[in-house]
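Attaching a single structure in structure tokens format; questions to follow.
For this depiction, one protein chain was excluded, whereas all remaining protein chains were kept in their positions.
Entry: subunit A
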């Protein structure tokens, strides 16, 4: 990338793999798991978080010399809450069904620990452009996990992707179902998301042994 120096590019690329907010930093799990039964909801959630984090990091970075450190948590919460209200209103206006599905979890972006964590750790001490990249990078890292989990849960649980049947019709017994394949209802219940994330962590740490925790 000619546009970005190597250091800047790392701000985006690091959170995607070896410093992933969900699997390594353990931030932002709260809203990540409950909505991943469908791929579509996962993608919308990821996009919302990318927007909130990108813009939020820029705003906080612009104000970083003006915010008294004692009340910075409240200021940060107000900034995030305003951005989330915007996302919520847009979703309600243009994708009402989806906003019903996501329900309170859009609101819970406010307390998503990734956002507060990046504000505290990065945007308060760095310039606007780098904060923007950092926000986008971390939100992408979050989105990637969300989309992987959503992909497997919808594919194995309902046999669809974005609501489109992949394996054939389970009722009429076409496609894979004609030879006895069954949807795994287990993947749809909420706890399955935790197990899928656990497996992602397992795979990632087996590939990169430096990430293994001390017992």
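In this text, a contact is a pair of C-beta atoms (placed from the backbone, for glycine too) under 8 Å apart; a residue touches a chain by one contact, two chains touch by 3 or more; residues count from 1.
Keep this in mind: contacts and distances are computed from a predicted model.
*Asks:* Looking only at the UniProt record of the hidden chain, which name from "Spermidine/putrescine import ATP-binding protein PotA", "Cytochrome bc1 complex cytochrome c subunit", "Arsenical pump-driving ATPase" or "Na(+)-translocating NADH-quinone reductase subunit E" is the right one?
*Replies:* "Na(+)-translocating NADH-quinone reductase subunit E"
*Asks:* Taking the entire complex into account, which one of A:59, A:84 or A:133 touches the absent chain?
*Replies:* Only one of A:59, A:84 or A:133 touches the chain omitted from view, namely A:84.
*Asks:* Out of A:47, A:166 or A:189, which is the one that touches the chain we can't see?
*Replies:* A:189
*Asks:* In the full complex, which residues of subunit A touch the absent chain?
*Replies:* So the residues of subunit A touching the missing chain come out as 23, 26-34, 37-38, 41, 73-74, 77-78, 81-82, 84-85, 88-89, 100-101, 103-104, 107-108, 110-113, 116, 157-158, 170-171, 183, 185, 188-195, 197-199, 201-206, 209, 212-215.
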